[in-house]
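Of the protein chains in this complex, all but one are displayed in their positions.
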């Protein structure tokens, strides 16, 4: 049994980790860290876990924690892990960080977009960006995995094959994303109250959302050069789910023709055919977030618009599963040599 | 491997059976019956099952079906199974009927409340009412299980111990129930459109809802005499979940005193302490439907009102799981000697 | 033009007052009080009012306010007005208090249920309970009106005629009420976050909700004797709307017979036929909250259950309008001799 500790276990992503790990046969949760609820029964904070999880919430004593567990999940605010990480910890346990602290290679990008100083930038190079379908081999060896953001996982997986294969012009990429409200976390803010979100839709973080540079960095690796995009997130009155609608101009071939539907489909097949958790839907069937709710799947499809020479790509996932806790567990499975799908075969809940 | 057939596989309850059985290690689905979608790929009707369920929808040829499977689930409209059932079928396969056709012992009650003639009333006596926590032993032997209704499972489990132990006066029982909209089925009716249900709550079937006599019959067995109650269902703008708020006068003891909180809690413990799927919450914590969503749990608690001498009982379950498909699978597990919880340990999804 | 001041103008009830008064031809809002947003543009707190309301939020200087306005609305937390009220204020302006501070005649009841000391109980006797349909004449003369609670307005109007006419037994009355989330206010609490409320229903304040004694006091006046009831509120995933489902035993007449449908309907007609804002629906049509959304109407209907000798009464209103701000404006219209419906003829919004 792998011993796991969670810091930030009472946020929504942390609670989803608890849900998934509770059903994982090879893992035992040894530490439920939650600064806000120290000493409280975990199941009294998340009553869905009543009779399923017995422990109390503990403080975030990471020094003590690394002695007790094999893997630490940090589902914490930006800057937390960066502020405490040291080499000694990485020698004792492997880390999967659900925050953005180690997602970038360039500390300047992090500090510019997050407006936080990074006190342990020396680990940024070592950290592996935990997008399993792209970086599987490096993840297996990693001591420190930077678990991708929810919007980014969806946005990147949806565009990656087409950029990697040179079928679209990366500089024309526009990502218009829509998210359920659990992505905003469990903090008590007026803007996240039921009455403010229900019967409402809005864009936020227009031109400034922090997932922008993360998408750009990863798609830049696919393109082989820096990529600059527009990314606009929207808040949707639902609990879970992200839908990314992406627009890009098809790349002109040397003969002036554009990529065909068959070529685009072939590109998706090339990268995702063997991927359990990426489902490229049949032609004409567009992803819906409800079809992946509660599961680790990302559904993808596309439509070419011959009139404009653009292709519209659409991806959907559950922001708390493949967009957070599910991918974290998928990373853990890779890191510990377990079957990659262990604990992650939850069938999507519909309706 | 147990071979299972589902008739009515494309209704919401049928689809939930597919979801649960897909994760059940001892069952293989051999027949996905759906008169509305014959010949269509099942996963094209429920895209959440894409790459998870391969078969096409088949017609309802029950005669052929019973030769191929060990167990038949009928998630069909009221009257369907009653109209086709015969002894020969029961000799070939075991039946779990999610409709009301065999839930009553008295055919008159069925015909009066359902306004349907019952052409195979001879099987009503044999049929076992599949409320697992109450009728576990008879279920094990049953050829034909009448799977309880969603409202009724919740309403009965919540009141059963107190009536059985004589702690409340059954004739004062009032059940005010609230249900998510999946209970109304997938039929395309104006009243179930998003815009009609969203931002709205209403009562329906006031004094006439068909689950009334079902609750009365079962609670009558507990009371040892006929029971007449009020039952009022309400439609709530959510997909899943039933909450039953029940009111009853505490029974006066011979010394004039009323049952105490300790006595009521003891009654619940007596019947449910060992039940995996019934969780009696800690004092003061009232059930919420979200805490059981997607799972087979029923959460229960109560509050005494000394001012009025009444007790308020509250129960919550997921109408598609413990209120339909989950309980059907629990029944199947009992009938086939499998661990009762097999395939049913889905952790509730929150948020 | 009547000059109005609002204290607590940035809560949901306060904002609804602003919405309604903005469309009221005889009123000018002179003071938008909001301790939380002092100095901020009101329309920046409620962007729906952009270009419609020009002022900034002001502090709660009630002494200054009463010199500037004819009427003060207090949409403030319990205990606020009680703590500042003095005779001098009442001599300068008329008050409509949307809190519970002056709803009771007996200060002990207030202090017991609200756990707040009442420092100005001397005004409780003078205050008029502002349920317009019941206390119209006293309201016209009142200096201080206690605007009823949302649940209470709905619960009382629905039961009042039947109790007043002796058609039901008040001691058997059970009120099972369901409310949209705006009733919980705009305070940033975890329990009111979108993800906690959406796809969920729960009871709260079981046996202890503060609207209980308010309903009891008013229905006691109708009964001519003290009345003790059960009242259970539930939180529903919608913004607006209250539905009260009420159960009571029909009163036995001297010949042992029970009230008939015609008699009950006649009782409702007697009290509400001429009431613009109470609509007794046609037989068999049960109220739905969506049918009154955004309007000042209360819809009511009932169903007799001959099997149990009970009648089920159902009432629906918009908690922010007839349950708060709309009724407050109706009270103001009465107090200032305006047409009672002025500014209140908003047609319900559907869907």
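Worth a mention:
For reference, chains read A, B and C in written order, and residue numbers begin at 1 within each chain.
The criterion applied here is as follows: contacts are C-beta pairs under 8 Å (C-beta built on N, C-alpha and C of every residue); 3 or more make two chains touch, one makes a residue touch a chain.
Computed from a predicted structure; not experimentally measured.
The residue from C:30, C:118, C:210 or C:279 that touches the chain not shown here is C:279. For chain A, the residues touching the absent chain in the complete assembly are 174, 176, 178, 180, 195-196, 198-204, 206-207, 228-230, 232, 234, 236-241, 243, 245, 247, 286-290, 293, 303-305, 307-308, 310, 312, 314, 351.
Summarising the interface, chain B meets the missing chain with residues 12, 180-182, 186, 188-190, 192-199, 237-239. One chain of the complex is left out; on chain C, the residues touching it are 12, 15, 19, 22-23, 44, 46-52, 182, 198-199, 239-240, 279, 281-282, 285, 288, 290-295, 299, 345-351.
Quick note on the criterion: only the chains that are shown with their structure count from here on.
The angle needed to superpose chain B on chain C by their Cα atoms is 180 degrees, rounded to the nearest 5.
By the count of C-beta pairs in contact, the leading chain pair is B-C.
Taking shared numbers over all numbers used, the chain A to chain C interface scores over half, which places it in the same class. Comparing mean CA positions across the assembly, the chain most remote from chain C is A. With centres defined as mean CA coordinates, chain B is found 37 Å away from chain A. Averaged Cα coordinates give chain B a centre that lies 38 Å from the centre of chain C.
Annotation for chain B: residues touching 2 or more other chains are 198-199, 239-240, 288, 290, 293, 351.
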